[in-house]
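Pasting a structure here, questions to come.
As you look at this complex, bear in mind that one protein chain is not there, while each of the others sits in place.
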Amino acid sequence: MEELPLDFEIVPAAPERDDALQLSLESWEGPLDLLLTLARSQKVDLKQISILGLVEQYLTFIAEARELKLEVAADYLVMAAWLAYLKSALLLPKDPLEDPSPDELALRLQLRLQRLAAMREAAARLLARDRVGRDVFLRVKPEGLRDIKVRRWDASLYDLLSAYGQVKLRSEPVVHMVSRRPVITLDAALHHLQRMIGVKLDWAELSDFLPADYDGPLRRSAIASSFVAALELARQGRVDLKQEGAFEPLYLKAAGA
Amino acid sequence: MIDDLERAIEAMLFASDTPLDARQVAGRLGDEMTPGEIRTIIQTIAARHAGSGIELVERGGHWHFQTPADLAHLLRRERDDPRKLSRAAAEVLAIVAYHEPVSRAEIEAIRGVQTSKGTLDVLMEAEWIAPAGRREVPGRPLIYKTTDAFLQHFGLTSRKDLPGIDDLRAAGLLDPVDLAFEEAMGELDLVKDGEEA
Partner (left out) sequence: MIDDLERAIEAMLFASDTPLDARQVAGRLGDEMTPGEIRTIIQTIAARHAGSGIELVERGGHWHFQTPADLAHLLRRERDDPRKLSRAAAEVLAIVAYHEPVSRAEIEAIRGVQTSKGTLDVLMEAEWIAPAGRREVPGRPLIYKTTDAFLQHFGLTSRKDLPGIDDLRAAGLLDPVDLAFEEAMGELDLVKDGEEA
């Protein structure tokens, strides 16, 4: 596979033994990236790469960096420790019980390198495409498509009339209307009592003079007005009143009868 | 097959942020072309686009692409944005309708509250009321009346179609709001009962 150059940054060249020491570790995006760069220097397809050789390259590179007192980030050292373990496992006689086997670990590392390499190339090919603003150009100031909102006011005739009703109601003078309660007026009671007094000749209780179909508030009102009417007739000397004691029934009869 | 020079000039005019004249085009081509030769090619391009949805037009010797004026309505589309008239605006509108012509001070006297300028503006924007001269009193205030658009919107033949106060009272529109509300709720219950039956 051909590796396309990236257009945005210089890809660090695969380090030759001699200039390896010139390179700072900041050139790499992590240990996997460094491993991939070292692997490329083997100039074989990643499928055919010697993992043992790659491990050697990596460990040598890190050792040299440390000799030069370059600061080596922790994740590069973790990778170095893991690779040192992998190297010894690969070199020692195979232990069939070891799981995962060193060969499996090596295969995983190889697969990871292949995936990273694939994405590295994909990125390069993507960035090499005809890009807007670099290779192809758009209109600088297109007219643009615009939606212009036109306000449409809405109201119904009902809204209008009820609004006017409320205005009228607010502005009309406030009138308190007391609803008519059922009452017997003093005049009506006087008139009624005078008629009844002529019919009954003997003492009779005040309540006997009231129509029998009066009940509830109307009856209470009739008793009150008849009582006042009885007092008025007594004052005029037209009836006599008698009562045994306080709150006892009140009796009346025509005067002189 | 469009020739390379024509393609190049077309692309330049398309991608430029300002209209270009023949000299600018020649300069960018870095070619031994006279402005006259460039103009001839530009006219070929313009002719090729004639009658399409893109036109190449000349403005004071400078050329640029634009969309034809007759298609402007597609690019600047008007959309309705319906809005409900506010209660305050409805009251003012009703007062104008029943009492026109009427000044703002008179409207306020009838409503019993101040009327913001915005309320009258909304009604004028809706084209339901319009100024109808000035009242010949001190200060010469503007007076307002309703419009034909008002009659049309509310389905009235003339202002005489507006119900009188007695009609409003009969229709329950002069009932206090709370009472009217309760009655309306009673009706709602009836409707619900009906649905359940």
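Points to keep in mind about this one:
Chains here go by letter, A and B, matching the order in which they are written, and residues are numbered from 1 within each.
Going forward, a residue touches a chain if its C-beta (ideal position, glycine included) is under 8 Å from a C-beta of that chain, and two chains touch if they have at least 3 such contacts.
These numbers come from a predicted model, not from an experiment.
Remark: the omitted chain is touched by one listed residue; of A:Arg131, A:Arg170, A:His191 or A:Lys242 this is A:Arg131. Looking at B:Pro68, B:Pro141 or B:Pro163, the residue that reaches the missing chain in the full complex is B:Pro68. The set of subunit A residues touching the chain not shown comprises 6, 8-9, 11, 29-33, 47-53, 75, 90, 103-104, 106-108, 110-112, 114-116, 118-127, 129-139, 142-145. In the full complex, subunit B touches the omitted chain through residues 1-2, 6-15, 28-29, 45, 48, 51-54, 65, 67-68, 71, 74-75, 77.
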